[in-house]
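Pasting in a structure now, in structure tokens, and then I'll have a few things to ask.
Only a single protein chain was left out; the remaining protein chains are all shown in position.
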Amino acid sequence: MKKTIVSAALTVATLGAAVTGASAATLDDVKAKGFVQCGVSQGLPGFSNPDSEGNWTGIDVDLCKGVAAAVFGDGSKVKYTPLSAKERFTALQSGEIDVLSRNTTWTATRDTTLGLNFAGVNYYDGQGFMVRKDLNVKSALELSGASVCTNTGTTTELNVADYFRANKLEYEIVAFEKADEVVAAYDAGRCDVYTTDQSGLYAQRLKLTNPADHTVLPEIISKEPLGPVVRQGDDQWFNIVKWTHFAMVNAEELGITSANVDEMKNSDNPAVKRVLGTEGEFGAALGLGNDWAYNIIKAVGNYGETFDRNVGPDTDLAISRGTNALWSNGGLQYAPPIR
Amino acid sequence: MSDLDSQTSLDRAEAGALRVAYVRDEMVQPMEPPVSEGGIVGWARTNLFSSVGNTILTLIGLFLLYLILPGTLNWVFFDAVWSGENRLACATTAQGGELPADWKAACWPYVIAYFKLFIYGRYPDEELWRVNLVLLMFFAGLVPLLISSVPFKRENIIFMLGIFPVASFVLLSGGNLGFNGFLLPDALMAPSAAKFWIDYLILSAIIVGLVYAYMRATDSDPLRPSQFAAIAMAILGVVLLVMSVDFGLEPVETSNWGGFVMTLVIAVTGIVAALPLGILLALGRRSKMPAVSLFSVIFIEFWRGVPLITVLFMSSVMLPLFLPDGVTFDKLLRALIGVALFSSAYMAEVVRGGMQAIPKGQYEGAMAVGLNYWQSMRMIILPQALKIVIPGIVNTFIGLFKDTTLVSIIGLLDFLGMINLSHSDSSWATPVQAMTSYVFCAFIFFLFCFGMSRYSIYMEHKLNTSHR
Partner (left out) sequence: MSVSQTHGSGSAAAGEKPKVRLLNDPKFRSYIFQGVLVVFLAWLVWSMVNNAAINLKNAGVASGFGFLSNPAGFGLNFSPFIDYSETSSFLDVYWVGLQNTLVLAVVGVFFATLIGFIVGVARLSNNWVINRMAYVYVEVMRNIPLLLQIFIWYKGVLAALPGKRNSLDWGFLGQLNAAGLYAPKPVFAEGAGLIGWALLVAVAVTFGINRWAKQRQVKTGERFPVFWTGLGLVIVLPLLAYFATGMPVSFEYPAQGNFGPRGGMQIIPEFIALLIALSTYTAAFIAEIVRAGILAVNKGQTEASYALGLRPGQTLRLNIIPQAMRVIIPPLTSQYLNLTKNSSLAVAIAYPDLTAIFAGTALNQTGQAVEIIGMTMLTYLAISLVTSLFMNWYNAKMSLVER
């Protein structure tokens, strides 16, 4: 009996040793294991979606690749952990993942009570509604008596309750655990309305049997700033993730793209020089090499490039820049300068 | 009666040998039974139309069959689509395809297109030979184990419980685990594989020493138990060594495992881990020591009283919180721990049932020969009890095998999880897509579970006759 217990304890200990650990210094851990463990969705086109080969693409995935490029100079040194809405915060808290980049809304509760830090906003979103065209609904205010499909454990579930209550509309909520199930139920006619972040509506519409039969209503009922999340208490890692996003936004502003980044290295513009590390020691201050931002842009491009590649007008999702345009173009994407 | 018959026929044969003219030496051919009694008609009369009530029942049954059978057969076979490239092959005119508007039947090309994903998940193509090798080893080891006439049962069991798990672990994951050491403080020696082995040696020495000291203290022969402990630690060491050796296999993340293979991995690992745990718990529950039996009862009743899905939630959401800072378990491993603990409680009750069925004389006999508790359990009680409960173990395994589908709820892509995932692929999206894949899944599960339950019944009969 005793021996069994000891050997069981030993097995547990060795298994524990076999898997990766996380401690206060995430950067050291990441460097030691040689890759960034990134928490992503279980499949949301445009944000984080695997193809049948298991290759992940999307705007959230590009952020992870950017972080890997900043740390290792190689955007492919990322491993992905698909997480449900329920698991995502525990996975980050327990150190299973290093960064959570999973279309996660920045809210006060999450920022304060869950032990997490939001490292910026890589997509400004808002919750919208999708309905069948043949219902002839033109506004969300005509939805009284409708049944609404949504995800559980998300802010959308709370927002939709608030919205219908505030406007004194009757509704029936049908809340599923997985995004795919919500789409399937909506597609099968279980609900009249599908609600989630508007970007999600465009993305999920692609999975419907007849995407053309459905329309997104004009109302946006909430603010949904989506961004990457890290653990509290590790400022260095927080800074790396935060500035990865900022570097991409700054690069767009300065006109640096993945195509011209090598030429731009010879630029005389001091702002460009600072970003690309030919002037100043900004990388070292983050605990990285000075070419950190160069590596990010080389690997995934600037913010505009990742937007256009994953969700932009030329993709199936066909989302316009809107609020996600640069501040100089009337949008909200604004990065502090690198200096 | 039959003796008498053979006696008289013998007499007749002798009589025939005399060749008396008025005695026939050939049997008269029996006449056909009347049409109303024999053959299909007679059978139908007794089994289907013996009374008015019976006739009504038969008609109701036939009507139900008429309702179910043709529709099902048409759906699965005759109306089904068998080839195609994408959803258009299975789409009606209203959905942009060419099939008639009221067409509703299976869409098999979709299952064929997804077959690899359903079976292997996202395991990389060029590494599939590893999965196939594991499956081959599994069935090659299992089949002779199940057929009782095949010799070398002992070697077979050692292969299945010793070599196979380690080999399949290395093959599936790629092995090459990095051990860092666990005993000595890091200040003394930097964590490395070498430190791990030094730590392991120290631990083994401590354990062997403890066993030796304990045996000395109780005036028993200390050599054999110490040897036993040393050998056990050496075997464990070899297992760990094999797991840590770099065989040059490409590592495959468990997030890429999936499909039916993952279902098998979870079910087999669950049962293999549950068996020893279950035996210990069963022994504990029957123990005379109050603390031990109380603990066992609480443990068993707790796991039996809660649904598996809450156990899986617990292991996926809570387990990480219970571990020391810096230790994390893989998602699959967490599910495995949940499944193993859960099924060990059920296994314990099965084993306990077997132990209760052993006559008391066996226990007393073992004591009378002077065997101590562990000896009598190991040599007298458990071998008999475990043999009786083989059908029970198989039934527990069937239950576990079916229950593995629950891991799809916590996001693992097992067989059912993979099938649900495939529904989000719009290139095959049709109204019949879900049902087609579920029918396929149900068929595979039925095949395995029905086969196992037949085997369990067969074993039950076999064991029954040998005991009566």
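Which chain is which? They are A and B, in the order written, and residues in each are numbered from 1.
By our rule, contacts are C-beta pairs under 8 Å (C-beta built on N, C-alpha and C of every residue); 3 or more make two chains touch, one makes a residue touch a chain.
The structure displayed is predicted, hence computed values, not measured ones.
Chemist: Would you list the chains present here that the left-out chain is in contact with?
Modeler: A, B
Chemist: Have a look at B:R24, B:K153, B:R216 or B:H461 and name the one touching the chain we're not showing.
Modeler: B:R216
Chemist: Of B:V41, B:M318, B:A357 or B:M379, which sits in contact with the chain we cannot see?
Modeler: Missing-chain contact among the listed residues: B:M318.
Chemist: Out of B:L88, B:A113, B:I358 or B:A434, which residue would touch the omitted chain in the full complex?
Modeler: The missing chain is touched by B:A434.
Chemist: With the missing chain put back, which residues of subunit A would touch it? List them for me.
Modeler: 1-2, 5, 85-86, 89-90, 93-94, 112-116, 135, 142, 144-147, 152-154, 157-158, 160-162, 164-165, 171-177, 181, 184-185, 188-192, 231-233
Chemist: Name every residue on subunit B in touch with the hidden partner chain.
Modeler: Looking at subunit B, the ones touching the missing chain are residues 47-48, 50, 54, 57-58, 60-62, 64-65, 104, 216-223, 288-292, 295, 301-302, 304-310, 313-314, 317-318, 320-325, 398, 402-403, 405-406, 408-409, 416, 420, 423, 431, 434-435, 438-439, 441-442, 445-446, 449-450, 453.
The working rule: only the chains that are shown with their structure count from here on.
Chemist: Between subunit A and subunit B, tell me the centre distance in angstrom, where each centre is the average of that chain's C-alpha atoms.
Modeler: Chain centroid spacing, subunit A to subunit B, equals 40 Å.
Chemist: What residues of subunit A sit close enough to touch subunit B in their complex?
Modeler: 1, 3-4, 6-7, 10, 13-23, 42-43, 50, 52-54, 79-84, 86-87, 90-91, 93-96, 177-178, 180-181, 183-184, 187, 206-211
Chemist: Which residues of subunit B touch subunit A once you look at their complex with the stated criterion?
Modeler: The contact residues of subunit B facing subunit A are 95, 117, 122, 124, 177-182, 196, 203, 207, 211, 229, 232, 236, 240, 253, 255-256, 276, 280, 316-317, 320-321, 323-331, 333, 409-411, 420-421, 423-426, 429-431, 434.
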